[in-house]
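Remarks on the structure that follows.
Heads up, one of the protein chains got dropped from this complex, but the rest are sitting where they should.
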Amino acid sequence: MDNVLSIILQRLALGLLTLLIVSVVIFTAVNLLPGDFAESILGQGATPEAVKSIREDLGLDQGPVTRYLSWLSGMLTGDLGTSFAQLMFQTNMGGAGDVTVVDQIAPRLSNTLFLAGVTAMIAVPIAVTLGVLAALYRNTVFDRAANVMTLSSISSPEFFMAYILILVLAVLNPILPSLSNIYDGMSFSERLEKTLLPALTLTLVVTAHMMRMTRAAIINLLASPYIEMARLKGMSPMRVIVKHALPNALAPIINVIALNLAYLVTGVVVVEVVFVYPGIGQLFVDSVKIRDIPVVQACCLIFAAAYILLNLTADVLSILSNPRLRHPK
Amino acid sequence: MLVTIRDLWLEGRSDETWNPIINGVDLDLKKGEVLGLIGESGAGKSTLGLAAMGYCRDGVRISKGSVSFDGIDLLTASAAVKRGLLGKRIAYVAQSAAASFNPAHKIIEQHIEAPTQHGIMSRADSEQDGMALYQKLRLPDPDNIGFRYPHQVSGGQLQRAMTAMAMSCRPDLIIFDEPTTALDVTTQIEVLAAIREIVEEYNTAAIYITHDLAVVAQMADRIKVLLKGDEVETADTRTMLSAPTQEYTKSLWAVRSFERPLKAPVVAGAVPVVAVKGVDAAYGKVPVLHDVSFDIHEGRTVAVVGESGSGKSTTARCITGLLPPKAGEISFGGEVMPADYRKRTKDQLRQVQMIYQMADTALNPRVTVGNIISRPVQFYSGLTGGALRKRVDELMEQIELPAADYYNRLPSELSGGQKQRIGIARALAAEPKFIICDEVTSALDQLVAEGILRLLARLQDELSLSYMFITHDLATVRAIADEVVVMKDGRVVEQGPKHDMFTPPHHAYTDLLLSSVPEMDPDWLTNLLADRGVDNIGDAAVDKM
Partner (left out) sequence: MIFESFIGNLATLLIGIAVLGYVFRAVGQRVTQNAPFFRDMPYGVAFGYVLGLVILIWLVWGFMQSRSEDPMIANKFFFLGIAIQGFIGFAIAAWLFRLLGRAVGTAGSKKLFRSMPLTASFGILVIIIYIFLAVFAGAIAPYGQEEILQGVAANIAAGGDPALGGHPDFPLGTDQIGRDIMSRLIYGAQNTVGIAFVTTVLAFLLGGTFGFLAATLGGWLDQVLSRAVDVLMAIPSLIFALLLMTIASVWSATLGIPLTIFMIVIIAVIDSTRVYRLARAVGQNIVVMDYIEAAKLRGEGLGYLMFREILPNATAPLLAEFGLRFCFVFLTIASLSFLGVGIQPPLADWGTMVRDLAGFINYAGFAPTASITPLLAAGAIALLTVAVNFVVDWMLHKSSGLKE
């Protein structure tokens, strides 16, 4: 057990290190901006007050290392700085209220997590079941049809899927709303209904990936000599699957799920834009368009952290489910 | 009759077409009888063995014929009826026990599965029975070994545990599919002894599939020889060994008789072509070789023998310079060579050539035969155009593959033996004095292997080459070696001329190694066990050293 623990601790440390380096990369990337970027970002029309305020906010008079450290410590303590857009707004309008990046991101992050959660609840059971079925009945009509459909679904851009769903489920058959205007104080069922269409879009894409990977993992497994051995011992097909295939399939399937949830991280961006879903993805895209650097940096770091965390989870879970590591010689 | 197979035809699918695997074979097996099924790779013996259980792998189908087991027609029986037989009355022992045990469950869990699921024994009884079987099969610590996971147990032990698992329902028939092929000789012998004993004790019928004649001679009452899906002949073991009737069977038997004449002893004081002196080597921090020394003289073959992990191939890597030794030196014609191959001159590199075990990975699959051979010629001698082509033709003549037919072929269009010949030509193209042959015949069928050995012997006589012949097969050593070096755990245990090595007294390990190699005599195993006792063979004996 010590062996496993030390491997897991190693992975965790590696994950943290990666995240740290990623934060350096994100910070440096922004610092590659030419010249006095407060001015170049805000453009010609910027008021001197706004430029000055941004300079102070970014501490442009300090060296890059100091700036990075203060940014990082801010990130760790939950102070993500102040959005440029908000600064402009305040300086132009005479500054009502002090809206920080945290205030902007927090509610949207919870919305996005809700969307991802709903998607996962729908997608994971369907994908794993269909993937196992496709593997069991491989080369049948069902498997071939599933192959063609999943390939098509993977190949389609998310917005294509989104508009098809809008067309079918919102315009032609008005079953679900096509816009996800979510606000505070909504009832859960109302909120779920508004989230369903974007969640279904993501489900279509993620399910396809997950199902194909599950199928491949199971087929790979079913080719093992120990499965043949179980069959030659006269075990029923059900028992072969449940007792012999499943315990070994757990690691690859968990891996597939985690990887696809990580994929969701990117998937939400486009889908949120299509459905005007007030999540972090939409905020990110809006901030990119108006070059709102503090928000872009913060969102980017959050996305990367989620991504690294999910990959790390996959890693750790597959280590835990490996009998060779759990029961060393 | 327990098993009756009549006019069975099997087909395998590749590239959307069905190709024949077994062409109309008949097979009869009485209760308690052991039938040996032998043949070279591609003879269809495993497929036939599985078909006797009414089972076909994916991509294989039965196109014609009948298989019946104790009066039940297995080809028309429902899936449920077949499941009721498999595991309970017909059991299977696979080639690789490590892959055939489910890594997620303990050994005993897998052992009791068949008896409990088929409703023969309770869980507790079956566990007790398993331990008793482990005891019979002489597994160490039989009461606890079942509670380990498969990866925690060695290969030879797993193979015996799998035999115990096959026995768990006391079946009428067991199919053994090359159960000892992946094992070292000293391990193989204890598995063979265990299988034979238990099959005799319970009077179980068995089909024993193998490519090794000497092994089948120990195990089978009757032998059936297959060639490319056709039956060649069937006879009881003693008749088959003493008086085979078919040409093919005779040629199989004759392979074992190839042996080169003794050469005159090396002149005292002659400078060896290659001298390995006090070599220590390690992979990273793990030491692999300890003080390895031996000489190889001109026109002679030194066989380096030992089981897997003994350091034979590592020694070769040290000589070629791929793994610079930690201590000691390699000299060539009296001159010490740089340890790292990258520091050697072109001429030094040219002098040492290598022929590999797996001809498949030794030849670039995208390069034609002609280009494979002409590259080293061109690289070392600088020949071009017609002169180059002439030299390549000459080399191909030497390996008995005419350039007219083979020059433009790709390796995938050649048979295993032909590929190995191209590997030899590539080594010869450098005009070396010394060639390392790394298990060059172990991946080949016996007849093909013999052809390669004869070719190497002829080339040695014609070109006075020196060989370092790495092998684990003592029959090969007997056939081609002049001197023998025995290695164990990275050390040289014993070395000397072949004649001395094969005559007692030996070093204890050499003795064990030699005595573990099965011979064509059907009484060999019986005599050996009577001679040494069951506790002085295999890993048990190795552990005592």
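Which chain is which? They are A and B, in the order written, and residues in each are numbered from 1.
Keep this in mind: a residue touches a chain if its C-beta (ideal position, glycine included) is under 8 Å from a C-beta of that chain, and two chains touch if they have at least 3 such contacts.
As the structure is a computational prediction, the values presented were derived from the model and not from experiment.
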Absent-chain contact - pick from B:Asn364, B:Ser415 or B:Asn527: B:Asn364
Sole residue of B:Trp9, B:Phe379 or B:Trp524 that reaches the chain not shown, by the stated touch rule: B:Phe379
Options A:Trp71, A:Tyr226 or A:Phe303, residue touching the unrepresented chain: A:Phe303
Touching residues on chain B - with respect to the absent chain: 13-16, 58-59, 78-79, 320-322, 341, 344, 346, 349, 352, 354, 356, 358, 361-367, 375-376, 379-380, 426, 430
Touch list for chain A against the chain that is not drawn: 18-19, 21-22, 25-26, 29-30, 32-35, 37, 40-41, 133, 137-139, 141-142, 147-148, 151-152, 154-160, 163-164, 166-168, 171-176, 193, 196, 237, 262, 265-266, 269-270, 273-274, 284-285, 288-289, 291, 293, 296-297, 299-300, 303-304, 307-308, 311
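Methods note: only the chains that are shown with their structure count from here on.
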Where chain A and chain B are represented by their mean Cα positions, the distance between them in whole Å: 51
Complex interface listing, chain A residues touching chain B: 224-226, 228-236, 239, 243-244, 247-248, 323-324, 327, 329
Chain A contact footprint on chain B (complex, rising order): 53, 55, 57, 82-88, 91-92, 94, 96, 99-105, 113-114, 117-118, 148-149, 151-152
